[in-house]
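In this view, the complex is presented without one of its protein chains, the others remaining in place.
Now for chain A:
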């Protein structure tokens, strides 16, 4: 049995972990951006880096019949991009697959 008091404690462990995760307050932001004409782009920011985003995007592409990609961003980590207004779809899908809790989702845009 080890002595509790002698264990080393890294005070910055939390900070490092959260900076790696890049999930500020655990929210997943779903945004929409307008492109040319009536085309739009949906971005999903803040998904935990524990998940394999490539696999997620592959599943989404198939499910919503749209193209999509994973973009690496220095500040926000990996961000999902999907073509078209997939906000409803992605919210439903994420909650249904259990990746994100409904209260963690934050949908932006009009």
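Simple rule for what comes next: a residue touches a chain if its C-beta (ideal position, glycine included) is under 8 Å from a C-beta of that chain, and two chains touch if they have at least 3 such contacts; residues count from 1.
The working rule: contacts and distances are computed from a predicted model.
Matching "Trafficking protein particle complex subunit", "[RNA-polymerase]-subunit kinase", "Eukaryotic translation initiation factor 2 subunit 2" or "Nitrogen permease regulator 2-domain-containing protein" against the UniProt entry of the left-out chain gives the name "Eukaryotic translation initiation factor 2 subunit 2".
One chain of the complex is left out; on chain A, the residues touching it are 29, 31-36, 38, 41, 43, 45, 71, 73, 76, 79, 81, 108-110.
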